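Just one protein chain is left out here, and the rest sit where they should.
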Amino acid sequence: MSSIMVSRVKQKQIAQLISSGKRLDGRGLTDYREVQLEDGVIERAEGSARVRLGKTEVMVGIKVEVGEPFPDVPNEGVLTVNAELVPLASPTFEPGPPDENSIELARIVDRGIRESKAVALEKLCVEPGKKVFIVFVDIYVLNHDGNLIDASAIAALAALLNTKMFNYEVKEGEVKIKPGYTPLPVRNYPIAVTFAKISDKLVVDPWLEEEQVMDARLTMTLEKDGKVCAVQKGGYGYFTMQQVSEATKIAREKTEELRKLVVKG
Amino acid sequence: MLQEKPRKLIDESGVRLDGRGLNELRPIKIEVGVLSNADGSAYIEQGKSKILAAVYGPKEVHPKHLALPDRALLRCRYHMAPFSVEERKSPAPSRREMELSKVIRESLEPSVFVEYYPRTSIDLFIEVLQADGGTRCSGITVASLALADAGIPMRDLVAACAAGKVEGRLVLDLTDFEDKGGEADVPLAWMPNLNAVTLLQMDGMLTIEEFEQVVNLALEGCKKTYQLQKEALKVKYVTVKEAVEE
Partner (left out) sequence: MPTFYERRQLVTPGDLLAEDDYVAGENTYKDDGKIYATRVGLVDYEDQKVHVAALKAFYIPYVGDMVIGKVVEVVLGGWIVDVKAPYPALLRASDVLDRPFRPQEDDLPSIFDVGDLIIAKIVAYDRTRDPLLTVREPGLGKITRGQVVEITPTKIPRVIGRKGSMINMLKQETGCHVTVGQNGLIFVSGKTPEDERLAVMAIRKIEQEAHTSGLTDRVTEMIRREKGGV
């Protein structure tokens, strides 16, 4: 029987260290774990990326298909984000339909991409009113060691930047694939930074054991010009107004740091 | 019934479609203790949004294996009635409803003394009967009252309100049109005694400075809502007390 529950002794240790400004793994309060990024890992997918954030591992695969647009935006492509907390990633993940955690994860990443208009959906029209490209972003969590949100956001962005859509022509109402590929039009680079509140202090990029000790988490997603495009507080606890303010001040610097790892040049 | 989408949401002098100023809350009507079967209940009308909340508990947890040894399990279901929105919504829980159920539960959790009732569950139900924007906030506001009405000990009431940016202006308490046509929406829930922000979300695009301003505006809305919550509770119990003193 596997338990990820952190012993009380360790919980106390983590909390005490943080109240004196240090973390158990030696990081500073605003330091991220090491990020390893690989893209194009799944050739069959139109785009893909794998991110390791410390020991957390997330893979994102992008499939592009042709389908019907939404009636209220008939000339725009469709973006849909889904997340799976695959059972092999953690003893706490059970097989089954998406639970509230995987739904929340998908929706936070979706918000970052959608609100920043990162994918130029208006350029994904194949036949106005009838056929558009549908971009499926599937987040696959392979190992859960904390901070799935930030890891998934980085992987999703890297995968989108890596995505190529097939060339096509519309003949007699049918979409025919032609040789060659076009990169998916991506024009913004949303990055999420998640803060955990422990011992009344904010720490960035909580790993699994810190997540179990934390009171609450606050995720802020910023786009390339430093504008906020998504925010989500999670967890049983709360933040004071001062802490919210503190987080907004740190967010810009952190997201820029992470963005450099994904967007080359 | 399909409604026509308005052209402009705010006119030149800062008056919104429903006649409100930028910093004005919609008219709010709250009633506590409206259902006889639930242990606690409350109803709110905020502008055109109509939301009912009910609490059952603390009681035995079903299924038993979910029981927590040292505290009550707080469960929350936010659900929209099929007729609550413009285009009929399927009764099956949507991904949005599942996310909102989670964040609403997390917004109320810090207010309840769950540690007093180990191995029990407190079940919260929020039903949106008519939706016109800000339903998660109105839902939290009325769910908090339902918990108090159930006699569940609480640290404080939780008040919630949303603010955002519409046609370049920062506004309080967005309607559905304003949310859909605007640039950003920030729902916030607040527990005054502990200066605690228990719900904070945002979607849209705001500079960091604008974000802070909008958060502060939402907080002002929460403060006003909190006063209305207290009044609604007092009204219910004062009439009992007064009838008695005749």
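For clarity, chains are labelled A and B in written order, and residue numbers in each chain start from 1.
Basically, contacts are C-beta pairs under 8 Å (C-beta built on N, C-alpha and C of every residue); 3 or more make two chains touch, one makes a residue touch a chain.
In this text, all values refer to a predicted model and were calculated from it rather than measured experimentally.
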Shown chains in contact with the undisplayed one are B
Cross-chain touch to the chain not pictured, restricted to B:Tyr117, B:Phe177 or B:Phe211, is B:Tyr117
Contact with the hidden chain, among B:Lys29, B:Arg88, B:Arg155 or B:Lys180, goes to B:Arg155
Had the left-out chain been drawn, it would touch chain B at residues 39, 57-60, 69-70, 113, 117-120, 148-151, 153-157, 191-194, 230, 233-234, 237-238, 240-241, 243-245
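The definition used in the following text is that only the chains that are shown with their structure count from here on.
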Chain A and chain B have mean C-alpha positions lying a whole-number Å distance apart equal to 27
Within the complex, chain B is touched by chain A residues 98, 100-101, 103-104, 106-107, 111, 115-116, 216, 218, 223, 226-241, 243-245, 248-249, 251-252
The answer for chain B against chain A in the complex is residues 95-96, 98-99, 101-103, 106, 109-110, 186, 191, 194-208, 211-212, 215, 219
